[in-house]
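One structure is given below, represented as structure tokens, and several questions about it will come after.
Just one protein chain is left out here, and the rest sit where they should.
And now, chain A:
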Amino acid sequence: MKSALNTSELTQNQVTIGISLTVLGVGMITLPREVFTAAGVASGWVSVLLTGIIAAGVMLLMIVLNNRYPGMSYYQYNRIIVGSWIGGFITLITSIYYVTFAAFETRAMAELIQMFILDRTPVSFTMLIFIGTAVYLVLGGYSAIFRLFELYFPAIIFFTLLIMILSANQFEMNHIRPFFEGFPPIMKGMSATVLSFVGMEIILFIQAFMRKPERAKKAAVYGIAIPTVLYAIIVIMVGGIMGVGETMTLVYPLMELAKSIEIRNFFFERFETFFIPLWILSIFTTLAIVLYLAALGIKTVFNVKKETAVFSIIPIIYILAMTPKNINEMFTMGVWIGYSMLAIGVGIPLILLLVSILRRQKQ
């Protein structure tokens, strides 16, 4: 039945949380290894903070672009800027990028599950169930997705911080010294953090759904600040407890951190398994919004119904997710997604902004 009270538009809180949870995905668990491997020094957390600041700047530019076409999402206004053919092409490759991203998140989750809790269950089965769950959410529309994010957000933040607090007694300052070892390692570290910030470009799409679009800037800055700070804390803690050298050898450093927690006389042993739901939730949130944006793009390009769009991309996601032969190939796929984010999620919109300014378009 139709609702009597129309409350489906997004609030500022919802956008902030939406951006945070989209950004917090697989990256959360693997980031320390990637940063330390690339930077090679303990000051990797500075790279995270710098990338976060740059990301915030890029998001503000995206909002400038959005504000030139109020009430429209990126998929709708790109054809106004560069014509419907090129615009349609941009929408299509953006959708393909999101489909690949969804496949990566799905595979990463399945690998995690196989490694830690269900070692004999086939990966394809866990993946199909995961995708199916996300489809159920996506069919509820953007409003449902963002309300669900609000529900999960406190839990994800709380449990992540809980790991930090419980493992704090093992922290050794010497592991993360020195704080500054010149710029080159920090710059190298920044290149490795890109994948962890994939998803920040969703502001291009969701500002159009906001009840008060003028608050997008604030929402975006808070939305990127939360994951940046959280990432920095994770990198510092993992570095401080495991040491830089050891972290480089760990597949899922944060998971190892959780493993190191020992509470005596507590009811459960092997505490880390209880953080598995946390990873599932944080990966699920990213998958849901990415799936939604992919379906939205397909819907715009081919002018089909929402359901058709969603169901048509499920097989593609599944096949792409099954493509990497092992966990290393999967991580390579992640690196490529990071680069395509730079091109598709950041590069193209900024070019469009330039074109829009040069053509003096404004609506």
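Everything that follows uses one rule, which is that a residue touches a chain if its C-beta (ideal position, glycine included) is under 8 Å from a C-beta of that chain, and two chains touch if they have at least 3 such contacts; residues count from 1.
Convention: contacts and distances are computed from a predicted model.
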item	value
Which of "Penicillin-binding protein 2", "Amino acid ABC transporter permease", "Oxidoreductase" or "Membrane protein YndD" matches, in UniProt, the chain that is not displayed	"Membrane protein YndD"
Identified contact with the non-displayed chain, of A:Tyr98, A:Phe130, A:Tyr231 or A:Phe331	A:Phe130
Sole contact to the chain not displayed, among A:Ile117, A:Val229 or A:Ile319	A:Ile117
Absent-chain contact - pick from A:Gly40, A:Gly88, A:Gly243 or A:Pro277	A:Pro277
On chain A, residues whose C-beta touches the chain left out of the figure	1, 3-5, 7, 11, 13-14, 113, 117-118, 121, 126, 129-130, 133, 136-137, 140, 144, 147-148, 150-152, 267-270, 273-274, 276-277, 280-281, 284
